[in-house]
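With one protein chain held back, the other chains of the complex are shown just where they sit.
Order as written gives the chain letters A, B, C, D and E; numbering starts at 1 within each chain.
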Amino acid sequence: MPYVHLRVTREGVTREHKQALIAGITDLLVRVLDKKPSQTFVVIEEVDTDNWGVAGLTVTQLRTLERRGLE
Amino acid sequence: MPYVHLRVTREGVTREHKQALIAGITDLLVRVLDKKPSQTFVVIEEVDTDNWGVAGLTVTQLRTLERRGLE
Amino acid sequence: MPYVHLRVTREGVTREHKQALIAGITDLLVRVLDKKPSQTFVVIEEVDTDNWGVAGLTVTQLRTLERRGLE
Amino acid sequence: MPYVHLRVTREGVTREHKQALIAGITDLLVRVLDKKPSQTFVVIEEVDTDNWGVAGLTVTQLRTLERRGLE
Amino acid sequence: MPYVHLRVTREGVTREHKQALIAGITDLLVRVLDKKPSQTFVVIEEVDTDNWGVAGLTVTQLRTLERRGLE
Partner (left out) sequence: MPYVHLRVTREGVTREHKQALIAGITDLLVRVLDKKPSQTFVVIEEVDTDNWGVAGLTVTQLRTLERRGLE
């Protein structure tokens, strides 16, 4: 009965991506730990780029810097 | 000072449901662990059915299969 | 398929307490949201009092102040 | 590589607040634990006041009581 | 920069299992979402069977019932 919580920034994660992630993580838990799929929960949480920080900046700020770096 | 985090799929959870869950969980913690209600946090997180997986499928996929099973 | 995560300080929570909390939270979810018990996860996490802070102090510090206040 | 998850009620947290929180928490982890900012994640989750409970009531209920108390 | 948190009961998860889970989840995020491995965190939390509840019982209680069912 694993519970997997996956957090990613809200940057273009499609329905198909979510299906692939849920199927892939569940398969992995079956193969590695022999867990029952029916008792394996996988939850995906999408986080706005204003709400995710790395290196002391929000991802919104980082993306702006990255775009300027490309100009 | 318990912190309780409750995740459910976003499938019709009303304001009254949330009030009943918060009151019920707080009462339980008072009865079982003698905790102070004023220092007991209960947070409810509603998750889209595309974002919750069980048995390797999203809940959206499962609900579709369930409806077909009823046809 | 709710997932409930309950965090409390590691201060005398017994096996019986855990059983009562798990049974109580599951019953509540059945009554309020008509959820299936077999697909309701409840996880209890006990946290050392050095690792839990409130009012800017650790619970260890707070308990020390409380004891002094009683002397 | 710390991961910090900050939950607050959705009550007027601005973009600038988020930037200040992310920068402040990252600086603190550098100063106290000498952690690398580039490997320090800070995620802010805003919770609706209907979904956050304290003292057995939702924050929405509490704010209503507070406003009545002021009338 | 995904953050994945995997909770499982503390029932024989070995070091090699953990390595396989961390490598597998990271590969999946590279394939599905083209994420950078260097900025992908995977954390595994093992939970005592007294602290994990399903169907209103602790996993310790469930395992006892399962063993009795086999006698």
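Everything that follows uses one rule, which is that a contact is a pair of C-beta atoms (placed from the backbone, for glycine too) under 8 Å apart; a residue touches a chain by one contact, two chains touch by 3 or more.
Keep in mind that what you see is a predicted model, and the values were worked out from it rather than measured.
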Touching partners, among the displayed chains, of the absent chain: B, C, D, E
Missing-chain contacts mapped onto chain E: 15, 18-19, 21-23, 25-27, 37-46
For chain B, residues in touch with the removed chain: 1, 3, 39, 41, 43
For chain D, the residues touching the chain missing from this view: 1-9, 13, 17, 20-21, 24-25, 28-29, 31-33, 35, 39, 52, 54, 59
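By our rule, only the chains that are shown with their structure count from here on.
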Both-way neighbours, i.e. chains that touch chain D and touch chain A: B, E
Identified repeat of the A-D interface (over half of residue pairs identical), from A-E, B-D or B-C: B-D
A-B or D-E, whichever has more C-beta pairs in contact: A-B
Chain copies touching (chain B, chain C) - same or different residues, decided at half shared: same
Distance from chain C to chain A - Cα centre to Cα centre, in angstrom: 28
Chain C-chain E separation of Cα centroids, rounded to whole Å: 21
Junction residues of chain B, two or more chains touched: 7, 21, 25, 52, 54
Overall pattern in which the protein chains touch one another (line/ring/star/complete/other): other
Pairs of chains, among all present, that meet the touch criterion: A-B, A-C, A-D, A-E, B-C, B-D, C-E, D-E
